[in-house]
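Note that this complex is displayed minus one protein chain, with the remaining chains in position.
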Amino acid sequence: MSILLAIFLGLVILVLAGTAIYHKNTKVAIIAAGAVGLFASVLYILLAAPDVALTEASIGSGLSTIIFFYVLNKIRQTND
Amino acid sequence: MVNTILIMAGVLMALGILLALFRFILGPDVTDRAIAFDVMTVSSISVIALIAYFAGRVIYLDVALVYGLLSFLSVVVIGRYIERGL
Amino acid sequence: MTQYFSLEFITMLTGFLLIIVGIWGMISQKNLIKIVIGFSLFDTGLNIVIVSLSHIKNSTAPIIDKAVDVSQAASKIADPVPQALVLTSIVIGLGVTALMLAYVLRLYREKKSLDINSYTDLKW
Partner (left out) sequence: MEIRETVGAAVTLLGSVFIFLGGLGIVRMPDLFNRIQAGTKASTLGTILSLLGLAIMNEAWIWKLLVIIFFVLITNPISSNVISRAAHFRGTRMTNKTVADLLSDKNKKISEE
């Protein structure tokens, strides 16, 4: 049963990674990269690594998105 | 009996995540994607709790706790960026 | 056939495909922020591959509490060493991503452009 869940999560991760690479809007690409980190964290729990899943959920999905949007905000302020 | 009902619940949660992913790919604006991201996060908390039940370990619930605490932060940052600036 | 239908193989395949997608994004995109996003995906895929090496069949988390007895812990838990390595690697990946984004910001303040084709100072 966990194998089917792993296949589902892998397909979702690949679709989100393709969205992150090929979408024209940069903000959508950043949100898709954050969602890749989110589902990778669920995959780490299936692989019996809850500590890695905790770190990935807080850093790969939360803090990474915040840093990307901070830089986008700085770029937008430079234009003004 | 109990395991069958819980597997059906897991399948329904996976279908919910799949529909949110559909809106994520299709959505015409950034805010639609942010809402789809929020729904995927909240559904993932339930999936993690189900995995913790099937594995029989209480330590997996800590990850769901961190999700519930920190998932709203990135959505708040997206909203503030769209509104006027961080 | 049955070794291809196991949890380890499927997650390892997912990790390698994610690495391929990340490298393809790094070498094909023209936007600087897209290149940094491709690096981030590459990092995540590499971490998934290393964690999938640590999982043995039907193993549980390497934390000893009431559910796992001390006497038979060695035969039940997963290998904790790759997990500790990945735990360090995630944090270092965040540092490298932040450094690359700082470079992107400095480059944008120099030339007001995010296109990689406009930075041709080192070409001759």
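List of remarks:
Letters A, B and C mark the chains as written, and numbering starts fresh at 1 in each.
Everything that follows uses one rule, which is that a residue touches a chain if its C-beta (ideal position, glycine included) is under 8 Å from a C-beta of that chain, and two chains touch if they have at least 3 such contacts.
Since the model is a prediction, treat every value here as computed from it, not as a measurement.
By the touch rule given at the top, the unshown chain touches B in the complete complex. Residues touching the missing chain, restricted to chain B, are 1-2, 5-6, 8-10, 12-13, 15-20, 22-23, 26, 29, 31-32, 34-36, 38-39, 42-43, 45-46, 49-50, 53, 58, 61, 64-65, 68-69, 71-72, 75-76, 78-80, 82-84 (touch as defined at the top).
Definition applied: only the chains that are shown with their structure count from here on.
Taken as a graph of touching chains, this assembly is fully connected, with contact between every pair of chains. Of all chains present, the one whose mean CA position sits nearest the global mean of protein CA atoms is A.
With centres defined by CA atoms alone, the chain at the far end from chain C is B. Each chain gets a centre from the mean of its Cα atoms; for chain B and chain C, those two points are 21 Å apart.
Centre-to-centre separation between chain A and chain B, using Cα means, comes to 12 Å. In chain B, the residues that touch at least two other chains are 55, 57, 59-60. Across the assembly, chain C contributes residues 60-61, 63 that each touch 2 or more other chains. Against chain C, in their complex, chain B makes its touches with residues 55-60. Chain contact summary for the complex, chain B toward chain A: residues 7, 10, 14, 17-18, 21, 24-25, 30, 33-34, 37, 40-41, 44, 47-48, 51, 54-55, 57, 59-60, 62-63, 66-67, 70-71, 73-74, 77-78, 81, 85-86. Those residues of chain C whose C-beta lies close enough to touch chain B in the complex are 60-61, 63, 65, 67.
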